[in-house]
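Sharing a structure with you now.
Note that one protein chain of the assembly has been removed; the remaining protein chains are unaltered in position.
Coming up: chain A.
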Amino acid sequence: MKRTTDKVAEQFETFQILDEEGKIVNEEAMPELSDDELKELMTRMVYTRILDQRSIALNRQGRLGFYAPTAGQEASQLGSQYALEQDDFILPGYRDVPQLIWQGLPLYKAFLFSRGHFKGNQMPEDVNAFSPQIIIGAQYVQTAGVALGLQKRNKDAVAITYTGDGGTSQGDFYEGMNFAGAFNSPAIFVVQNNQFAISTPVEKQTAADTLAQKAVAAGIEGIQVDGMDVLAVYAATKDARDRAVNGEGPTLIEALTYRYGPHTMAGDDPTRYRTEEMDNEWEKRDPLVRFRKFLEDKGLWSEDEENEIIEKAKEEIKAAVKEADNTPKQKVTDLIGNMYETLPQHLEEQMEEYKAKESK
């Protein structure tokens, strides 16, 4: 007799368009993207890989603070963001800074977020997003609320959120999906399954065969995609978005991916829990390598173009660090001033106290 869970898992086979050699394996699912759009996707992935390398280096030099590496996850992060419109609302986790940047957050602000400066969390007016969420799962329940809000305002927009494999064990993960399902709201829940929550492998999070099947508990659509395949991630997100704005409710997307670096730059050492074989195996699936092959076969990509982007990224990063350096230091009076619309008695007093200190 078959287990019930086997039957469930059969419904969540990995969706893939591009194989590791850069060949199209699922022609009919191929999204409609122009040559320029395909090149733009590659440009963003290359840029973001460089941004990750530079961010790690800058962190080691003490020129950045909190940083959660992103290398390996470019397809999953940028493929999904590329399927969004400017009106969509992003609720990122702490590793999802690249999505914010490509939605319009200036690089220097991303660096200020890393350093711990409130100006890094001030989104530009046309970027509908919260700053990266540190409490794993909180972004999920909030997404249900943003999506219900968009629905009530009759906007043709979605709320999209991201968590990791470990995050699927949180109560808020389930509550968020379940609320969005019960209200039939336009939400996209992305799980970037990068195989590890710090040192804990996904097998220790759950006995479920896939994370996508957790959608079943909420009665919503679920799909597992090859998260190293930018076309598959884009197509799945685009489809989820189309259905959401058509009133067909939320979707859970599980993207199978991998982080090449440590969990964060705060002393995590992946060699303690990951084997070299595992790293090598996932490097073969690198989203940049396969998409580069795909574009080169179509005559759309060259080494020169790639180098040009790398140089551009490095220059812009340098300028952004400088701009972050030039941002005025925070004062206690700034922090007090950002607490309430009108200052209550006790903060009024403390404001005066710190104004006096700061003017010395």
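Simple rule for what comes next: a residue touches a chain if its C-beta (ideal position, glycine included) is under 8 Å from a C-beta of that chain, and two chains touch if they have at least 3 such contacts; residues count from 1.
By our rule, contacts and distances are computed from a predicted model.
Enquirer: What protein name does the UniProt record of the undisplayed chain give, "Cytochrome b", "Enoyl-CoA hydratase", "Pyruvate dehydrogenase E1 component beta subunit" or "Na+/H+ antiporter subunit G"?
Expert: Options "Cytochrome b", "Enoyl-CoA hydratase", "Pyruvate dehydrogenase E1 component beta subunit" or "Na+/H+ antiporter subunit G" narrow down to "Pyruvate dehydrogenase E1 component beta subunit" for the missing chain.
Enquirer: Just one of A:D19, A:E40, A:E175 or A:D279 touches the chain that is missing; which is it?
Expert: A:E175
Enquirer: Based on the whole complex, identify which of A:M30, A:I198, A:A319 or A:M339 touches the chain you can't see.
Expert: Final answer for the missing-chain contact: A:M339.
Enquirer: Of A:L18, A:L41 or A:V146, which one is in contact with the hidden chain?
Expert: A:V146
Enquirer: Looking at the whole complex, which of A:F15, A:Y67 or A:F89 touches the chain that is not displayed?
Expert: That would be A:F89, which touches the missing chain.
Enquirer: What does the interface between chain A and the hidden chain look like in terms of residue numbers?
Expert: With respect to the unshown chain, the touching residues of chain A are 89, 118-119, 121-123, 128, 130-131, 135, 138, 140-150, 152-153, 155, 159, 171-172, 175-176, 178-179, 182, 335, 337-341, 344-347.
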